[in-house]
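First comes the structure, then the notes that go with it.
Here the complex is missing a single protein chain, while all its other protein chains stay put.
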Amino acid sequence: MRIGVFICHCGSNIAGTVDVRAVAQAAKGFADVVYASDTMYACSEPGQEGIIQAVREHNLDGVVVASCTPRMHEPTFRRTVERAGLNRYCFEMANIREHVSWIGKDTERNTIKATELVRMAVEKLRRNRPLTPKRFDVTKRVLVVGGGVAGIQAALDCAEGGQEVVLVEREQSIGGKMAKLDKTFPTIDCSSCVLGPKMVDVAQHPKITLHTMAEVESVSGYVGNFQVTIRKKARFVDWEKCTGCGLCMEKCPSRKAPDPFNEYLCTAPTINIPFPQAIPKKAAINPETCIMKQKGKCGLCAKICPVKCIDFDQQDELVTVDVGAIVVATGYDLFDWHKYPQYGQGRYPDVITSLQYERLLSASGPTGGHIKRPSDGKEPKTVVFIQCVGSRDRSVDRPYCSGFCCMYTAKQAILTKDHIPDSQSYVFYMDIRSPGKAYDEFTRRAMEEYGAQYVRGRVAMIYPKGDQLIVRGADTLAGTQVEVAADLVVLAVGVEAARGAAVLGEKLRVVPDQYGFFVESHPKLRPVETNTAGVFLAGACQGPKDIPASVAQGSAAAAKVLALLVKDQLESDPQVSRVTPARCVGCGKCVQTCPFGAIKLVEDRFGNPKAEVVETVCQGCGICTVTCPQGAIQLEHFTDNQILAEVQALCPPRIRVNYAS
Amino acid sequence: MSASDSRELRIVGFLCNWCSYGGADTAGVARFAQPTDLRIIRVPCSGRIDPLFIVRALVNGADGVLVSGCHPRDCHYAEGNFYARRRLETLKRFLDATGIDPARFEYTWVSASEGQRWQHVVTEFTRRIHALGPAPLLRHVSDGAWFDAAAPAAAGPACPCHG
Amino acid sequence: MPKVAYYPGCSGQGTSLEYERSTRAVCQAVGLELVDVPDWSCCGSSPAHMVNHVLSAALSARNLDLAHSLGMEVVATPCPSCLTNLRNAAVEMEDEGFRSKVNALLDRPYTGAVDPQSVLQVLVEQVGVDEVARRVTKPLTGLRVACYYGCIMNRPPERMRFDDHENPMAMDRLMEAIGLEVAPFPLKVECCGASFGVPRGDIVMRLSGKLLDAARGLGVDAMVTACPLCQMNLDLRQRQINAALHERFRIPVFYYTQLLGLALDVPRQELGLDRLCVDPRLALGKIKAPAPVQ
Partner (left out) sequence: MRIYDLATAEQDFIAEVAARSHQDVRTCYQCGNCTAGCPYTFVYDYSVSQIMRLIQLGQQETVLRSKSIWLCGSCQSCTTRCPNRIDVAKIMDVCRHMARERGYATEREVKLFADSFLRSVERHGRAFELGLMVDYVLHSGKVFTDLDLAPTALARRKLPFQPHPIVGRDQVERIFQRFRQGGAHA
């Protein structure tokens, strides 16, 4: 092989603590290396041109670039060598930035380390083979998981782009958190007025199939060819027939079913449509509280229903779909504030969450849009808002900022004044985070125009006195303690990963971060992609995001999906496992261990069983390679020989002793 | 005692591409300073790590070997790290028998977002290896067919780490 | 029969003699054996830890060592201030460096691992509320009380590891078990002014005054405490508080062991009800089957 080695300065990022010239010099002495140089920015246009030139001039057939992590620029340089006329797999990288120059300051040690990493890459490259990708057909359909505003946006944009969409939502209606909100910042327009029409579009779009009360049961396959099984939960109403007339709800005698849509502020009839704008507008029975399901009698709903669609024997149903791409938009849930015992842990009914407050403000909520406090239904005159409850707090393992609670608290303070003009709001805050367009102006309005009293400090305790709550906090700007007697306390509870996100992530092979939010492929450059090809993220499932950002991400994910599904065929990564039939004894061990079912046993022409890898299905994990007792199945570019060569490059054998001695 | 004060030792890391290699990148991007002893070999999945690689590194004179993959349940390939865990557990027990101090080998889980955790893992492991000092020469093993590139096949069925 | 080492604390010899004696009597009545730490000395109380942590720990360690020599794993004390010192010493001496500094001050180094607990904790965890309830012969129905735990019995939670640190319930449950009506007292763990009574009485006036005010707001007949210092601030100083704040509080302040003793029908002279400064007779008179005083 004729190998060329290029050592990148990355400006001073690498050259600052690695003697790149010395590394290049040393590389010249490595086996098969015929050319080595250093370059200012390998990935820049002149940098890439330099590589192409060198390939041509020195007749290279393999290239090593020592620069940043391959997770960043491997695809870039593969394209470069391809442009130079080489097979793009005749290329290796040595990571001398993230793993060397950025973590140590000792130039001498860094230079040695970088040299060894280059040697390792050269040794690996010497054993590379040119590879050619296979092509396979793409299923032109997308699955969107989660029907909040982000999922709705992604579904609509994909459908508008001409793709078939399957939207799966866990709750009875789509809409997510936004459907529960009264008004939205920074414009104070009505949430259901802006979201409602989009929800209707979802219901009516010919290209969208909607499954609510449904969850993803299992996923198999890979980009372009996923097979998804969806579990539709029994709702005990035939939704084909239900017209959403609501007669059953009026008649149902069991009216104490929990009402998650209203954040448990009130109860609901057992057969219920969660809210008037629900999509789909269909009734469902809660079997936990249904007298018929529990005691075997009642059936009033079945009697009253004009279209006779009640079906007490309905079972869960499994649906399978093939899709080419998946968008995850499962949103968030709220931090359980009961972890703060100093806020009463539920002992005081007039300490509520921000989302409960949205329901109290909403005209479709349990109080018809009149703010009444839970304990005695009185209109509160003094309302205290406490921010950062379950955010920016290491003691409850939530060190991050939830991003939008500053803004919605300002909104709620404004709305409080709107609803109750003679009320006074107090907002305890640590910092105000309002970086969006027209956001800071909005929080200023809450203070200046609506007279909300902002107090900088946390609240240490809340305790009852008479029918009020004493809120004791600090005003760190005044440098002292403050107290206020409140009629109602609203906790701006923080955001955490949606319940069940971890389980879903496992099915989709999307990794959650330490707080359960899904991890994007690159925080700046690939914000809606995941490390699993064909699976995209939108909205708050990736981290706290307000509505504008969630919608933008929904559209961004849709753009990625459309760019993928516009292709009829995709190329598979040829770095897959390959069987050497002469070695294979047909034991089938690899077949059993492959997590993707990519290996099958076939008979050779003598009738002997031999393993065979389906190239488009193999994901290149290499588990089979370790399993095979014969060394017969080898993962391309990560063969035993190659990894051992890398080991050898790092640890040259130092023992030369015989048993005899 | 900081590890970097003394002579560098030879530590080899096998890291899965999706989680731990990413975690090491994250640590680098965040400029989390680490001892320089470790050299990282990238593999697609911790399930790709043949115990033989580790044995080979140690026999060849590595003073420590660190394996790191995705957290259990987070594996990019669904279950690769379960296989890895099983094999590496076996290896730990096996090492003792060969006269290699099992403390020179460790495996751990670090995700791509856990730069800080990676820094901690590297620092702690390096400190441990420095406490153990340079690995003694292995006199009872010869450099025979053992180290052949075809070794996995040869070591194959008899090797307790396989399967 | 559960058995623990027992460290009474200095105030039990003076200002809170009635707490000390009723504690012993109640423990005997419920079958909890207290083995006195022989020749115990002062734990140093707050003054010691305000001066130096090693000194403070050494004063405690001498007593832990004596408890250790009894072969006991738990040492119980009625006083939260003693508890804090003993426990801080025990926990911090898990660190070898700290332990050796402490031992350097002692005649005999402390090598044990005795776990200091409050008598309340031992009663609730080793005897059990149900067991106490079972032994009640004179339930105290008709009386409404507020339980006040003081600031340090449960805080900080990582250190004290007993009950809820914002809303402790151990005493509430015991008091309910003997028939009392317990009002949800919101300031259960607010500080009463601690040991500032002497040097800065004004602090105690204000802080204890707040507690009495909150108790009055709940319409209780009495307050119940588990701390000699709290009891003294609320009871002995109630007159001073009234004078300072122009108030007219008249709230008797019991030790929980005194009320337990009444319900368990412990000999009256062991309970020292006559030593309370705010006359409890009116309150006790409300008990449905009146428990005669003296």
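Per-chain numbering from 1; labels A, B and C assigned in written order.
In this section, contacts are C-beta pairs under 8 Å (C-beta built on N, C-alpha and C of every residue); 3 or more make two chains touch, one makes a residue touch a chain.
Note that this is a predicted model, so its numbers are computed, not measured.
Taking the complete complex into account, the chain left out of view touches A, C. Within the whole complex, the absent chain has one touching residue among C:35, C:70, C:105 or C:218, and that is C:105. Among the residues C:58, C:129 or C:266, only C:58 touches the chain that is left out of the figure.
Think of the hidden chain as still there; on chain C it touches residues 10-11, 13-15, 17, 39-42, 44-55, 58-59, 62, 98, 101-102, 104-107, 151-152, 155-157, 165, 189-191, 193-203, 206-207, 236-237, 239-240, 274-277. If you put the missing chain back, the residues of chain A touching it would be 342, 392-396, 430, 456-461, 472-476, 479-482.
FYI, only the chains that are shown with their structure count from here on.
Centre-to-centre separation of chain A and chain C, using mean CA positions: 52 Å. For the pair chain A and chain B, the distance between mean C-alpha positions equals 30 Å. Among all residues of chain C, none touch two or more other chains. Within the complex, the chain A residues that touch chain B are 69-72, 95, 97-100, 102-106, 109-110, 112-113, 116-117, 120, 502, 505-506, 509, 511-514, 519, 531-532, 575, 583, 589, 593, 595-596, 619-623, 625-627, 629-632, 635, 638, 640-641, 643-648, 650-659. If you check the complex, the residues on chain C that touch chain A are 164-167, 184, 186-187, 214, 217. On chain B, the positions that touch chain A within their shared complex are 4, 8, 10, 12, 17-19, 21-22, 24-25, 27-29, 31-36, 39-45, 47-50, 52-53, 56-57, 59-62, 70, 73-80, 83, 87, 111-114, 119, 137-139, 141-143, 147, 149-153, 156-157, 162-163.
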